[in-house]
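Note that this complex is displayed minus one protein chain, with the remaining chains in position.
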């Protein structure tokens, strides 16, 4: 898994890192992700999930993606149930604590149909960070003594060469592609992120390709008026897709909160019959609509407006 | 140098990390720094140098501070010449490239009166970062093969346990105290930094105590309206000192540029006679004035206004 | 086993009892659910200077009544906080020693305070795949812990099926020997009582009973032999003020049903 350094640098050098426009459609961006690719997913749980891009990848029939995300909610259920992924690396996987243990995750992992590879939250973050830093590993002080590390042959327990103390080393994770949803970026991919950044900055720099979806494309001039607000540099970005409500039914900080009614209904439907419930959901919300706009229409204007009303309130303090 | 982990955590636990007001004067803050302490200095070269605090420490007669800074300008000359420090760890030390090689640095290091301990810029940064992360070292890929590493017995060259590649390990640096100048912070020490952050975020978290000087103290309410702009958390901060023009004659991003005329005159005075030039400068600008305001008055309103005019221009784009 | 009374639910009891363990001025890393609720309750009642951190990256959080987040990774957690950080960086604060108390819920715990939130049964062929560690392993590895959970025999077992978040591992010095030289279990709060860990063996020890609960009741609902503290305390029942504040925070009973 840990890449050879020269190979890692070579992949980066091969990319066109110049300041150039890279705006495209969801479908065009989906074409940049191959079957079997390793995919880092930005955001966390219900926040800034790159839902539009995941939606597009499932619709495009992508298979056997190896996915990694800090904390995984029902986007992971959709990835498993659609066959887009059968291997997910994360620290926690369920729709969300208020909805109980994920029935889909259980169904797929307990029967061996898919794998949920569990690392501690900090370990996931440090694996992306090592990848972003161009080093093969980072040291940390958790996961030692637990059974989590025992199931992860890729970890190394060492005696610190400086202090003699025990340390856990976790290997770099450099996904083939990162999917990241942001509040705004320019056509070159200079991205600003408001609120909780999660692991997205490290993920973007760790990945060998970055696909940004954004609530809004702004001018480069706006970016350059406040360069200290740029969180992901254009150099690291390969595709920019404007996708309003691109995280729905999850949230995007400062713009909209989750569509809780939709998520409650989804959870109830899964609870009644996991296999059939998720199949019907995919049919209706993922395969059914002709476009992202039509998908949003299915979510419903009333719920989107309500989510937006709740989300914007943080600017009113 | 690399601290025992339990001891490091103990020092942190002993600190009062609660949300409390910690506003004090320059003199009171200077009393928090003991002779022989290790001191991390924020900013870089001419930018956001915590000049007011360094000025206060020299006036307080502090001796034998071990100082560490990313890149050192003439504040390092003043530290050497005053005897406040005889050991400075940095990657580059001169007033600035346009003023040529520092005559004071040369005078003190070539005669063995003081030590300039040279690490690569990234190594200085990663040493602070390791300190901030609570790990004893970080791996990196530079300094290998060069003579810099040969003079640094604290480095370790290893074969990576994952890839077999050679890697340089640099040890954590956890200064006793960090001096950091910021554009604004609240009375609790929640600090916002505009523009180039340099190594200040890692330095703040690495240090066992943080003294903030700030152009302005703002309300906690202002901080909490934009928590994603906070760069240093109150928990890490032990003292807050309001010091307008606190970096002068250096600059503070977005507020004022350097006082170039003053720096040119200083450089000329040093060039004529390093020993006497710096003595006279210390007498006039550091020991002479009764207060920071009186020091600023010596710099001169005309030059400060001009520095401010040049500095504020970045907000007008 | 029922501890639901006319006055309060078991979750409310957990929230109130754990909130009381928190002291003003402490820095608390709180998980979602009862921990988030209890830490916020403590902040409103007796510990206004309590600092709350969330795994999502929130430092110095202030949760609004009626707007509890469905996880600690939501914007509701960040609103009017003092700072937001990346997920990795907020966990690194634990590793740097900034946190006094880690506070979370538990699915299964054993006599040494090890927590399992990963697998029920054989991990290779689990009866139940649970949601996993999240930051639990990191928090339990790096700081003093309070765990709040319902007291059921199947949750209080001699040896957890899987150590997701380390307590004292196999007891005595084993935690330290594994490389975890700081932190450890401090208190377990259940709807029956409050538990500490005996100093040398590091075995779980009953230190306080909730009002109306007997030692026998606790032992009956526990899957291993409990140590009993020499001076066993009886807790004060939740006060009206505490319950009122709690219900004000969670009017929809998101976490206190």
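For clarity, chains are labelled A, B and C in written order, and residue numbers in each chain start from 1.
Criterion: contacts are C-beta pairs under 8 Å (C-beta built on N, C-alpha and C of every residue); 3 or more make two chains touch, one makes a residue touch a chain.
All figures in this text were calculated on a predicted structure; none of them were measured in a lab.
For the omitted chain, the shown partners it touches in the full complex are A, B.
When the whole complex is considered, the residue among B:8, B:33 or B:46 that touches the unshown chain is B:46.
Residue B:122 is the one among B:122, B:135, B:286 or B:299 that touches the chain missing from this view. Among the residues B:57, B:140, B:191 or B:296, only B:140 touches the chain that is left out of the figure.
Residue-wise, the contact with the chain that is not shown comes from A:224, picked out of A:224, A:279 or A:309.
Residue positions on chain A in contact with the hidden chain: 5-6, 8-13, 16-20, 132-135, 188, 190, 205, 220, 223-225, 227-228, 230, 233-236, in rising order.
Seen from chain B, the chain kept out of the figure touches residues 44-47, 70-71, 90-94, 96-98, 101-102, 105-106, 109-110, 116, 118, 120-123, 125-126, 128-129, 140-148, 151, 157, 165-168, 195-202, 251, 253-254, 257-258, 260, 311, 313-314, 317.
Throughout what follows, only the chains that are shown with their structure count from here on.
Innermost chain of the displayed assembly, by C-alpha centre distance to the whole-protein C-alpha centre, is A. Distances between chain centres, each the mean of the C-alpha atoms, put B farthest from chain C. The mean-CA centres of chain B and chain C are about 40 angstrom from one another, to the nearest whole unit.
The distance from the centre of chain A to the centre of chain B, with each centre set as the mean of the Cα atoms, comes to 37 Å. Residue positions 58, 78, 80, 84-85, 92, 95, 181 of chain C each touch two or more of the other chains.
Counting partners per residue, chain A has 140-141, 165, 167, 195-197, 317 as the residues that reach two or more other chains.
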